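Removed: one protein chain of the complex. Kept in place: all other protein chains.
Here is subunit A:
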Amino acid sequence: MARVLSALIAGLVFGAGIAISGMINPAKVLNFFDFAGSWDPSLAFVMGGALIVTAAGYRFVLQQPKPLFDKTFHLPTKRDLDLPLLAGAAVFGTGWGIAGFCPGGSIPALGLGEISAVIFVAAMLAGIVLARLMRKAFAPQTSAGK
């Protein structure tokens, strides 16, 4: 119970941060990237605040022998810059620029009851499933795990 409750609290803090920071607002997100037009630099402050706290917090937490509710820290082990990473990131950015929603912005926006968020999230989930099917089709012998 404490396990699930702590994840719920982390989610609440995340959602509050997305809402307060302005990341929840597609118009604001799009304006951040519109250097040639109505530029709003706010999201640089979101990134700055998030990075400072995360870097400082991780420094302390990752020195501990293990997390409270798990046997080990689950950190990505890949090191190489491969094509799926860079092509996937390029594709993601294109979609972000079209819709103004990123995954972390869109999920809390559901809590505002915004239909645009519902449409975006449904399409995004379909895209995730589609990508998994593509991976299976391209590499039937290997696992699609990360």
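Just so we're on the same page, a residue touches a chain if its C-beta (ideal position, glycine included) is under 8 Å from a C-beta of that chain, and two chains touch if they have at least 3 such contacts; residues count from 1.
Going forward, contacts and distances are computed from a predicted model.
Taken from the listed names "Lipopolysaccharide export system ATP-binding protein LptB", "Beta-ketoacyl synthase, N-terminal domain", "YeeE/YedE family protein" or "Acyl-CoA dehydrogenase family protein", the protein name that UniProt assigns to the chain not shown is "YeeE/YedE family protein". Against the chain not displayed here, subunit A makes contact via residues 3-28, 30-31, 33-38, 40-43, 45-55, 57-58, 61-62, 64, 66-70, 72-76, 78-81, 84-105, 107-114, 116-117, 119-132, 134-135, 146.
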